[in-house]
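Note that one protein chain is taken out, while the other chains of the complex remain in position.
Right, chain A next:
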Amino acid sequence: MAPKGKSGGANSDLKQEDILQAVVFADSFVSTFAPVSDDIPRALFPVANSALLDYALEFLCSGGVQEIFVVCCHLAGQVREHLKNSRWNDKSSPCNVVPVVTEGCLSMGDALRDIDAKSLIRSDFVLIYGDVVSNIKLQPIIDEHKNRREKDKSAIMTMVFREVPPGHATRCPQDDIVLAVDNETQNVIHYQRIADSDTKHLQFPVEVIMEHKDVQIRYDLLDANISICSPQVPQLFTDNFDYETRDSFVKGILINEEIMGNTIKMCVVKDAYAARVSSLQMYDAVSQDILNRWTYPFVPDGCHRHNKDNFSYGRHNIYLSKNVTLARDCMLVENVMLGRESAVGSKTTISHSVIGKNCKIGNNVVIKGSYLWNDVTVEDNCVIETSLLCNNVTVYSGVKLSPGCVLSSKVCVGPSIELKSGTVVVHSQEDDFGEGTMDATDGGCDAMFGSKGKAFLYKDTSGDDSDVEEVTRQVWGITIETESSSDEDSECSEGSESPPDSLQPDVPVYYTEMLDTVQRSKDENISCENLILEINSLKHAYNISIKELTGLVVKVLLDQPFSENPSLSGAQALKVLTDSLKRHLMVLKNYIKNEESQRQCLEAIEDFASASSAHLQLVTKVIHFLYEADVLLEQTILKWYRQVPSNRNRGNNSDDEDLEDRDNKHAEVRKQVAPLIKWLEEADEESSEED
C-alpha cells in the first residue's frame, strides 16, 4: 500500500517530515497464550467484542499518528485480512495503516531490524505492541519528546508509564518492574523486570546512588510498553544484534550510557489508562477495566470508530448489542456484555463476563467472570467460573468449569462432567508418535471430557519441559489472580518470602563451587591473593553474605583434603591438613579478623568435627594450630568452649532428634578439646602471675 498521495511533487518531502509514524507489533514473540493463540493471533483476540489490535490503532489514531506500520509475523495472513476488511482500509480512515509482513522474525529486535532495512521510519515514532489498551493523550508526550530532542539529541527514547500501585488488580506479577530515575533530568538510570530475577531481592548498581544527586526508585509503575522513539532506535537495533527485546535494548542503552551518551527519559501518566494484555490474567483485568469504562472513550457503547455492533449501555455496566434475546427471568448482575444475536435462557445468572456474537446460553446456567468468544453454545444447568471459552466451543448440559479453565476453539465437552481448576483443553493434538495431528472429530478423545466430548488435554508439544511448566503456571495464574484480587493477601505472599529462604538454595551450590576452586588452586598452584579474589567473586555470584562466608571458607579449607582423598586418617591426615592450612593461612587471616568471624570459624570447625570420628580427633590440633598462627585468640576459644549448645543452633531448622544428636556432638567436641582448654587456661594464669 502506497502512502496516500494527498500532496504531490516537491511538497511531499516537506510534508512527510510532519507525518507522525508508529510501529505496532501485532506479535508478542512469546507463547503465553498457547494454545489459544495457535489459531488466532493475540492481536486479534476479542476484548470486549473488539479486536485487540483495533484498540491499539484507535489509541494511536486519537494521538494524531498518521502512519502506522503493523508488523505481522505469527499468522500474518489473518492480521492482514483483518486490516483489509476493517475501516482502517477505508478512504476516510484518518491514518494510513500499513501491514508489514516479516516472516521468520523471532523477536522484536528482528522485526525492528527489518523495519530499519526497509527504511520506513523517517522521524520520531511511537512504538507499541498490538495488545496495548490505552487512552493516554499521546500528543503532549510526543511534543515534549520532540522539544527535548531539539535541545538534546541524545535523548533517544521516552518510556511512558502508568502509575499503578502494588496490589492493584491491573498489575500482573510477570510485568512488575522496578526502575530508578534521576529526578532532575527524568532519565531512566536503572530498569529491572522483577520476574527476571530469581530471588525476591533487588540489586541496584552502586552507580545509581553514587552518581546521581536525586534518585527516585519506583515500584508503583506499570509499563505498558508505549515508547516514543527517535529514528536512531531501529538503527541501534541493527548495530547491536543482541538487542532482542525492548528490555534488552533498554538495558543496553543504560549500560552504554557513558560511552554512547544516549539516554532514556521517563514520562509518568497519572490520569489516563494504559495496560498490556500480556497474559490471561491481564486479559481478565483489562476486559473488566473496559467494562468499568476506565478506557473511555474506547468503551463498547458507540464511541468506537470500528464498532459496528452499536452496544447500548445500561445500569450496572450492562452492555447489550442488537438482537439480543434475554429470557424474562434471566439475571444480568453487573459488568456484563452480550454480543450481537446472542441468547440467554431463563433463570440464568451472568456477572462480570463478556459474551461474544451468536452465543447460545441455556437455562439455569451460572456464568461468572468468564469470557465467551463468538458462536459459543452453553447448554442447560452449566456452571462456568473464571474461564475462557474460545470461538465455536460447545459446552453440553450439566458441565461445571472450575476457575482457570481454557477451552480453545471448536472444543466440545460434556455432558455432566466437571473440569478441574486450570484445565486447558484443545480440539486437536499431535499424536504420540508425532505423525500428523489427531482431530477430535475423528474420535479417540479423552474420556474425561464426557460422552459427547471432542477434546484433548493440552500438552505443549513445541517446547521443552520448562516451557510446559511455564504455560501451566500462567494458566493457573488466572485463578490465583481472581481469587487473590478479592483477598488482601497478595502483599502477604510477597512478604512471606523472607530473605533467608531465598538465599538458602545457593549455599550448597556455593560450597561445592568453592571446594572446586580451592582444589584447583592447589592443583594449579594459584597464589592466595588470587584465591581470595575468586572466593569474593563467587560470593557475589551466589549472593552469600559475609557472615556465612567466613564459616564456609573455613569449612571448605578443612574439607578439601578429605574430599580429595576420603580414606585419609590418623597422623597422615593431620599432616595433610596442617599443610593445607599453612598454605591457606593468608586466606584464613583475610577472612578471620574480629571476634565474630573467629566464632564462626570455630563453629565451622565444630561442624567439621561432627562429620566423623576421624575428624573429631583432629579438632584439637586444628584449633591449636590456628591459635599458634594468631588466627584465633585465646578469649574467643574459651568463650566458644563455654557456650551453651542451644545458642548455636539458631537458624538451623533441625527437628528434635537432630537436635539431640547435635547436643551429643557438641559434648564430644568439648571433651576432645578439654586438654587444650586446660592448657590455655594454665598459660593464661601463668602469664597473669608473671605480671
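The definition used in the following text is that a residue touches a chain if its C-beta (ideal position, glycine included) is under 8 Å from a C-beta of that chain, and two chains touch if they have at least 3 such contacts; residues count from 1.
Following the convention adopted for this analysis, contacts and distances are computed from a predicted model.
Remark: of the listed names "Gap junction protein", "Dynein light chain Tctex-type 1", "Translation initiation factor eIF2B subunit beta" or "Histidine-containing phosphotransfer protein", the one matching the undisplayed chain in UniProt is "Translation initiation factor eIF2B subunit beta".
Which of A:G77, A:P94 or A:P140 touches the hidden chain is settled by the complete complex: it is A:P94. Of the candidate positions A:Q174, A:S312, A:N536 or A:Q643, contact with the hidden chain is made by A:S312.
Among A:F33, A:Y243, A:Y273 or A:Y542, only A:Y273 touches the chain that is left out of the view.
Among A:R80, A:K146 or A:H168, only A:H168 touches the chain that is left out of the view. Considering the whole complex, the residue from A:S28, A:T158, A:T295 or A:T517 that touches the absent chain is A:T295. Residues 62, 90-94, 135, 162-170, 220, 270-273, 288, 292-297, 302-305, 310, 312-317, 334, 485-486, 488 are the ones on chain A that touch the missing chain.
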